[in-house]
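For reference, the structure I am asking about is given below.
For this view, one protein chain was removed and the others were kept in their places.
Up next is subunit A:
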């Protein structure tokens, strides 16, 4: 019984980290129809900035987190202007894949050159170290914090996209850009804001998840498959879909590893195949046309 509870808690914590990073990808893919394979690289950049801010500049964890998100967004906005703007829309998927995977390699090489191939660490504050008792199971305080942060992200995003003026305009611009523009909605600005949102979420996930997905230059390539799996299962553009998918995959992976570790990643991919077989467009069909 204790083991089952333990698996559930560990699975949820792992799933929440996957969710925070993947939902940004889901937003850019679902709402803007860009297959942004550089998403993992943006998460990595966020993690590196936080690591540098905390260790090199000696900032406290919370400040380093904010600095990382802001700087990553600022650093990637020119990319939106110069590169991404040319590949919006689903007409040229090959161009999107080629551009974003190329960008990933450039970022990987750059990080490797600047910071070296060793692991980078984001030191946790006193408050987040140690463990908290959750019924019969003790879980790391940091994971409890990540679960809370994931839940907050979920609610915040839902509110932003469903209940605010920004969300309404954005959905209009996505559904019919020409009509939205004719109505006076400045679609270009909206796209810029959405791109910033996606990148910011990536950076946030990169920082929060650094304990589980360690920061090193190949982070960008190593984990992108996980993030894509979550988006595929959840349905692009669906926030709740991403959450459900991340949790389901997190729990399946954790249970598989606990029960039959020799099978490796088998259960993760088996679950992926079965779910996509049943729901080819993901749990919740998103806003993609």
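The rule is short, and it goes like this: a residue touches a chain if its C-beta (ideal position, glycine included) is under 8 Å from a C-beta of that chain, and two chains touch if they have at least 3 such contacts; residues count from 1.
Convention: contacts and distances are computed from a predicted model.
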Exercise for review: Choose one: "Protein GlxC", "4Fe-4S dicluster domain-containing protein", "Branched-chain amino acid ABC transporter substrate-binding protein" or "Molybdopterin oxidoreductase". The correct choice is the protein name in UniProt for the chain not shown.
Suggested key: "Branched-chain amino acid ABC transporter substrate-binding protein"
Study note, to complete from the structure: Touch assignment to the omitted chain, from A:92, A:112 or A:164, lands on A:112
Practice item. Quick one: say which of A:171, A:222 or A:281 touches the chain that got left out. Key: A:222
Revision key, fill the gap. Note that subunit A touches the chain not displayed via residues 2-3, 6-7, 10, 13-14, 112, 117-121, 123, 131, 138-140, 142-143, 211-214, 216-218, 222-223, 226, 250, 253-255, 257-258, 261-262, 264-265
